Every structure is written in C-alpha cells, then in structure tokens.
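One protein chain omitted, others in place.
Letters are used for the chains, namely A, B and C, taken in the order the chains are written, and counting of residues starts over at 1 for each.
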Amino acid sequence: MSSQKAWAVVAGVGPGTGASVARRFAQTYSVALLARNPANYEPLVKEIEAAGGKAIGISTDCSDSKSVKSAFEQLKKETGGASLAAAIYNVGGRFVRKPFLDLSEEEFEAGWEANGRGAFLFSQAVLPLLLNTVNSSPEYPPTLIFTSATAAMKGSANCSSFATGKFAMRALAQSLAREFGPKGIHVSHAIIDGVIDIERTKDYKFDHPDAKIKPEAIADSYWYLHTQPRTCFTNELDIRPYVEKW
Amino acid sequence: MSSQKAWAVVAGVGPGTGASVARRFAQTYSVALLARNPANYEPLVKEIEAAGGKAIGISTDCSDSKSVKSAFEQLKKETGGASLAAAIYNVGGRFVRKPFLDLSEEEFEAGWEANGRGAFLFSQAVLPLLLNTVNSSPEYPPTLIFTSATAAMKGSANCSSFATGKFAMRALAQSLAREFGPKGIHVSHAIIDGVIDIERTKDYKFDHPDAKIKPEAIADSYWYLHTQPRTCFTNELDIRPYVEKW
Amino acid sequence: MSSQKAWAVVAGVGPGTGASVARRFAQTYSVALLARNPANYEPLVKEIEAAGGKAIGISTDCSDSKSVKSAFEQLKKETGGASLAAAIYNVGGRFVRKPFLDLSEEEFEAGWEANGRGAFLFSQAVLPLLLNTVNSSPEYPPTLIFTSATAAMKGSANCSSFATGKFAMRALAQSLAREFGPKGIHVSHAIIDGVIDIERTKDYKFDHPDAKIKPEAIADSYWYLHTQPRTCFTNELDIRPYVEKW
Partner (left out) sequence: MSSQKAWAVVAGVGPGTGASVARRFAQTYSVALLARNPANYEPLVKEIEAAGGKAIGISTDCSDSKSVKSAFEQLKKETGGASLAAAIYNVGGRFVRKPFLDLSEEEFEAGWEANGRGAFLFSQAVLPLLLNTVNSSPEYPPTLIFTSATAAMKGSANCSSFATGKFAMRALAQSLAREFGPKGIHVSHAIIDGVIDIERTKDYKFDHPDAKIKPEAIADSYWYLHTQPRTCFTNELDIRPYVEKW
C-alpha cells in the first residue's frame, strides 16, 4: 500500500539542490515538497509521479509559524500514519550583498528569517515525527539535514546578512545533533562551497570543466548521510568542486 | 572643555561586565550608557560623575530600531560635536536553556534579538560616528567590541536560542572587521568563557579561588584592545579564568 | 586479467578500521596492505584471497623513508602497470597519555612520527601514482584519505603527543587537498570520534547499545568518499556514534 511507504520532506524546492534531493529520496520514499511558490514544486511533483514515485507539494513560507503549522497539518492528513524517514531543510533565503551601512533592517533580517527562524520552525515540526520513526525500527536512522554554505564558517565584508543566518543555522544544527543524536536522530550540517550547476548559473564560466557542483551529487551525499547507521553519524561535511578555492 | 572630550558608548550596562567597562572607559572618555531599564545605569551615572567623570544614561531597547534611533539622536544632542572613540556592545539578552521541543518561537528568537538584530542596529548607529572619528586623528583607532561567549563557537543541547544568537554575533563581528578594518576601525569579538564574578553569582562555589572572571579584568582587556594601533589589531580573543574547562 | 585491476593501498592495517577498509575496497580493487608487523596483514590477505579478491601484504614502517621507498618498489613490481585508485593512510601510532613533564622526547615525537612524517612519506609515495591515474579516466577520482581523530581539532591536557600529530595530519590533508584537488585528486580528512568496536575494546561498556563505531561503517564512509565525483568532493567529515559527547 503506497500510503504505508515512509515519507521524506524537503523544504526549499527550487531548480537546484532541493529538486535533486527530492528526486533522489523519491526513489525510496514518498516525498513532500515545500516551497513558497507552487511554480517551484508543481513540475517536480508531476515528474516524480510520472516516474512512478509519490509526491505532494505544499505552499509554505518556512519563516512563518502559521504557514509551517498549516503545512504539516496538511502533510499529516495526506500521509496518514506513514512515518517520516528524512527531512531536508534547503531554504536559502534572499542573498543580500551590499555595504553594511546600506543594509535595511529587513535586508539584514533576511538571512536570519530563512536560516535561523525558518530552520527552527521546520525543525520543531519534523523532530516529533522523526522521534516517532525511531520507535518504528526504520531501515535507516531518521535524518534531518541542513543545506548550509561556506558563509557558515566565515563572515565576509558586505555579507553580514547571509553570514549571520548561516552561522545561526550551524549553531542550530550542532545543538540539535547534540540533543537528538542520542535519541537516534541523525542531524547533519552540509557546507556547500561553490557554484551550483543550474540554469541560472549556466553563464558562469570557469577555466576548468566540472567547476560547478552538480546538484545530483549533493543529493547523493545527502542520501549517503541518511543511510549511515547510528554507530557512525557524520554531523558535518563540506562539499565542493575539485577546483574550488577555499 | 569637557564637552570636547571624546565619547564611548556602552550598550548593555548591568551589574557586571557593562558597568566595569563603563568605569574603565570613563577614566579617559565621557561615557554614554544604554540599558532598557534606567535602574541599570542610574547608579553608575552617579558613581562616574561623583568620581569626576562624565556619564549619561539613555533607556534603550537595542533590538528595536526606533528605540536605537531615538537613543542616538539624544546622544548626538548631548555630546555635541564630540567624537565617538569606542562602542561596546554588551547586550546579552535572555538566556533560555530548555529542551528544543519545549521552546516557544519567542524564546528561540530571544537569542537573535539581542545578539543578532540588536548588534546590527547598534553597529549601524555607531559605525558612521566611528568613521568620522577616523578622520579626526584620534589617539587610538576607533573601536567596536562585541561581548560574546563560548556559545559562539559551539552549539549545545538545550541551548539553541543562545547559540544561534552568539554564532550570529560572531558572523557579524567578522563581517564588520573585514569591511571596516581597512577603513581604520578596530572590530573585536571577545569570547568570554566562564562565570562572571557578580552579586548574582556569589553563591556559585568552586574548588579553586579566583574561579570566576572579574569584570574589571574584562574591562582592562577591552581597554587594551582599544589601545592597539592599527598595525596590530586583535579581532578575536578568548577570556577565561585559569581553572575553566574548555 | 586480474593484473589489470586497479589497486588500493591501505597503510596501517590492524584489527579495526584498516582491516575493514581493506575488505571494502577489495570488493572492487586489488589491495596492498601495509603494516609493520606481518601478523597484522597476513590473516587479512588470506581472508581476502579466499573470498576471491586479490591482496598482498608488505611489511612497512611508514615513518621510515627507506622502508616506505622499498615498500612501493615492491608494490610497483607486484602490481605491474595497474593503476592506483585509492590510498588510505590509517596509521595511528602510539597513543601516549601522561603529564607533559613526564613525557620523554621519544614519547612526544611518537605522535608526529606516525601522523606527520609517516603521512608525508606515504603521501609522497602515492600522489605520483594517483596523478597517473587521473590521466587514465578512472571510474572514480583517485582518492587519498587520512584517518584522523577529534584530537586533530582540540588539544587536551596530557595528550600533547597525539594532538600535535593529529593537528599536523589535518594541516597536511588541507594542504594536499588545496594543491592536488585542482589536479583531480580527492583528498579527505576523516575525523573519527569515538571508541572503535574491536576485540580490544569489547570490555568498554556503555549505557546505550551501538555506542561504539563499527569499523565496517567507517569503511563504507571511506568508500562513499571515494565514489564522489569531482564536482562534489568532501574534504573533511566527522564520524561518531549517535551517543558520543562532542
């Protein structure tokens, strides 16, 4: 019965990492795709269903508690008693690069909204479901992965909005790993360092081939993280193209 | 003329670090003390004035843009054309330690409000003034110091609110150091690691003497940072009692 | 022709991680097993050959340049023109925990010998071979993995020998990743954090099941690293049991 298949939920489904992660997890699980704009998940839902998978899309603003609450109520209805196997938080938010004194408060807060508050609200929604899954002896430990960036490790001139958000995301991921790891949940912080190879970046030219990160490869890494047994959790890893300076 | 003496502004003046920093900087500068509650700065203003210094207190909620704006308008009126020599952001905010799933959104946001948004609003208010000071050939490079904590380096179970806030503060400090350092402003992130020796902690007992950090010693460290010449800026340092585990 | 199968070389084959890594890579490659003491590789060579794989053992002291040179001369003879697909440096060296002032110079140097000099000599031996492999269009990018530890991130009381060695190993891994990554070689530093589940540790009791790291799971992680495409290299990851404090 397909309604019994476990679920994975992916928040932040756009043209790049989110979509690839959704496709990868849809090979094994039903997938719920969250994005603010239905245009971001609708084609993917069709694609996954056409390939024999199961997918639903839910319009969600992860930085808004009501929206998240409503999304998960809908999700619970649609998934029935099926367990949640994995949750991936891939919401990047607006990237603002400008001189510090030119930032509006709203622009500065954008980094936090997506990477701090949004990650918090998503985590509070999925962790009780993942805890339930621990008790049902799943094949793989229930998993919560955050898509992060080099900006989680280093603040840069003109990038305080994004850096404060990503530092906060890393703090949240570490806090959750330390609190929920011993309860059997695998929490990982993935530092993606480089340009993702998507339509929007196709004009970024590099001297070397394969200089952009393939989102399919990120998805494979996330799947690998999900399959690690509880004796061997990776809580943080970096991912970058071979030619990336770091 | 005392109105010509340069100013230092200290945000977050309570019984510990903030008051000691204010006293230390008041030996050289006029000081402006910001705190939400006048009870936190009034005795200190009196004490500094009684000792021959100059101090004003301004009720300010640093996480509220209107309050910060109003505080700095008042400050500019009271300080006339005097330059700003140093700004210390010492607002800690509410420390919430509880299981992640018991956190309200408001509790989670508390860390960000004080350490992210508040630090942003304060920085946007003081940096233009500090930039002006650069041009006036001050004795010491204009300085912006953030009081941070070990939670800026490591997320812990049950502490995601404070850790996300302090990680964000560190990201902001690094971003500002990289943007404003080359303009001549000294930005520092001070990682205070240990129990501060104040009235509230007097019942915390340790096996060793001097196991708590003296706030006067933190103030000396901040003053030292302020006096470093621009050939030799320390952008991050840790401060802990000799017996602290870390 | 089996002589055409690519090789993997594993230095530091003992009862735990090294043996598991060897078994894992032997599913795809011929394997060369280096250890000082033949007793450490002989049973494993037999086991792998009995399972239909190909393995050779070579007595090697990786901290001695002559021994390493001689081992790789022998290796080249035995592998003929076969390419080197992966090299894993798993030599831990002697772990000395004692008060700093009680350390002999020899004891202090033990950490460096295994983790610094040994890693250097091994890297200089394998990197030219791995560079050759890049040109032969291998299925997976040629890979060099260092087995490291939490001591690479943090020095502790009474552990300066091990910590200096592991810090040095991390520096080497980062330097090589930055130099040889752009040439197509995948260099990874794996921070193993926890007690490995082997015969020697079977009496270590924990409150939770699965509290020790299964070496097979480490081997899977290493294999996964090896299979990452060059658009998506992980240069550092941590690996620890779900209940580990960190």
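By definition in this document, a contact is a pair of C-beta atoms (placed from the backbone, for glycine too) under 8 Å apart; a residue touches a chain by one contact, two chains touch by 3 or more.
Model, not experiment: these values are computed from the prediction.
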item: Visible chains in contact with the missing one; value: B, C
item: Option from B:Gln74, B:Ser156 or B:Gln228 whose C-beta touches the chain left out; value: B:Gln228
item: Candidate in contact with the missing chain, chosen from C:Gly52, C:Gly81 or C:Pro99; value: C:Pro99
item: Chain B, residues in touch with the chain not shown (by the definition above); value: 141, 178, 181-182, 184, 186, 197, 208, 210-214, 217-218, 220-221, 224, 228-246
item: Touching residues on chain C - with respect to the absent chain; value: 65, 99-101, 103, 105, 108-109, 112, 116-117, 120-121, 123-124, 127-128, 151, 154-160, 163-180
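Basically, only the chains that are shown with their structure count from here on.
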item: Graph class of chain-chain contacts, one of line, ring, star, complete, other; value: line
item: Relative orientation of copies chain A and chain C, as a Cα rotation angle in degrees, nearest 5; value: 180
item: Same or different residue numbers at the chain A/chain B copy interface, by half rule; value: same
item: Geometric centre distance via CA averages, chain C-chain B, whole Å; value: 47
item: Rounded Å distance, chain A centre to chain C centre (Cα mean); value: 32
item: Chain centre separation in whole Å, for chain B relative to chain A (CA means); value: 35
item: Set of chain A residues in contact with two or more other chains; value: 178
